[in-house]
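With one protein chain withheld, the remaining protein chains of the complex are depicted in position.
Read from first to last, the chains carry the letters A and B; within each, the first residue is number 1.
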C-alpha cells in the first residue's frame, strides 16, 4: 500500500514537473520571437510556467506560493530557458502537432491541480473552477502582458474554456461520488480532449464583430 | 433596531452589487471594442468590476479576496459579460450622460467601501485613502493592461483624483466625529460630485508637455 502510494506521488510530481517544463519551453520560444536577451528568455520561461500557480496561490492565500517555496521549480524553468535559448533551432523544428498535444496535456494537468489545491484551501466549487482555469492560463496571460501583447487566451480558440471545462468536470465528478483521483483523471481527459479537438477542428467562441 | 440594521445591510449589499454590475457592463463594452471573443469579454467584465477590490485585499492581507470568497460576485460579472455580448447594440445606445452618472456612482461606492475595509484591517488613514482609490480605479487599470493600453486613468480626466478625494473626505469626516455611515455618505457624495462636475466641465489635471 505504502509502496503504491509512493509511486502515485512520484507520478504526480513527475507529471507536474513535465507540465512545467513544457510551458517553460513554450514561453522561452515566445520570448525569443520578441527578441529578448538571455535573461529575458529565462524570466519569461519562469513566468509562463509558474505564473498561473503563483496567481492562484496569492488569491487563495497560500503564501509563499509553491513556485517560490520549492526551489526545484524555478531552477527547472531557468534551465529550460537556457536550453531553449541555446538549442532553439531544434525546438522550433518540433512538429506543431506534438507541441499542441504536450501543451494540452500541460493545460489539463495545471487546471486539475489548480482546482484540487483551491478546494483543499476551502474555496467553494464555482470559484475553485475559476482557480483551476487561472492556474492553467495565468502564466500565458502574464507572459503576454510582459511582451506588451493582448493575451492570446482572451482572443482566440477554446483554451481557457477547455481549462474551465476540465475543472468543472472535476467538481461535478466529485459531487457524483468519484474519488479525488478518479475525478482528477476524468477532468484532465475532458480538458485535454476538448483542447485538442477544438484546435484540430478550428472551433472558436463567438467574437464581437466591429 | 434589528430590522433597521437588516435593511441597512440590504441597501449596502444592493449598492455594492449595482456598482459591480455597472463596472462589469462597461468592461464588457470596452472588451468588445477590442474584438475579443465571448470568454475574453467575460474575463474583462470580471476584472474591470472586481480587480480593484482584489488588489486592495491582496495588499491589506485580506485573503482570499471577497471577489473570490463570495461566488455571487464572479457569477454576476460573468452574466453581465454574456448579456452585454448578446445585447451590445442596446447597451451601446445608452445615453453617455447616463453612463457617466452610473459610473461616477460606482466609483464613489467603491472608493468609500475601499477606505472602510482598509480601516477595518488596521491600515492607517493616508494609506487607507490610497486603498480606497485603488478599489475604485484598479479594475480599470488591469483591464487596460490586458487590452495592451496605457491605463486611461493615468492620462485623462479627474477620475482617480475624485476617488482619492472621496476617500479623503471619509477619513476627515471621521476625524471630525461623523459616524461611519455619515462619513461614508458625505465622502461618496464628494467623489460623485467631483467626478460628474469635472467630466461635464472638461476639467483636467496639468499634463507633462513634450
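FYI, a residue touches a chain if its C-beta (ideal position, glycine included) is under 8 Å from a C-beta of that chain, and two chains touch if they have at least 3 such contacts.
Quick caveat, the model's predicted, so the values are computed rather than measured.
Chemist: Give the residue, chosen from A:21, A:43 or A:198, that touches the chain omitted from the document.
Modeler: A:43
Chemist: Among B:123, B:170 or B:191, exactly one should touch the missing chain; which is it?
Modeler: B:123
Chemist: Using the touch definition from the top, which of B:10, B:92, B:155 or B:179 touches the missing chain?
Modeler: B:155
Chemist: What residue numbers in chain A mark contact with the hidden partner chain?
Modeler: 31-41, 43-44, 54, 58, 63-65, 68-69, 71, 74-75, 85, 88, 145-148
Chemist: List the residues of chain B that touch the chain left out of this view.
Modeler: Spelled out for chain B, the touching residues are 58-61, 63, 121, 123-124, 126-127, 130-131, 141, 145, 148-151, 153-156, 160-161, 204-210.
Everything below uses one rule, namely that only the chains that are shown with their structure count from here on.
Chemist: Could you grab the centroid distance between chain A and chain B? Build each centroid from C-alpha atoms only and quote it in angstrom.
Modeler: Their C-alpha centroids are separated by 31 Å.
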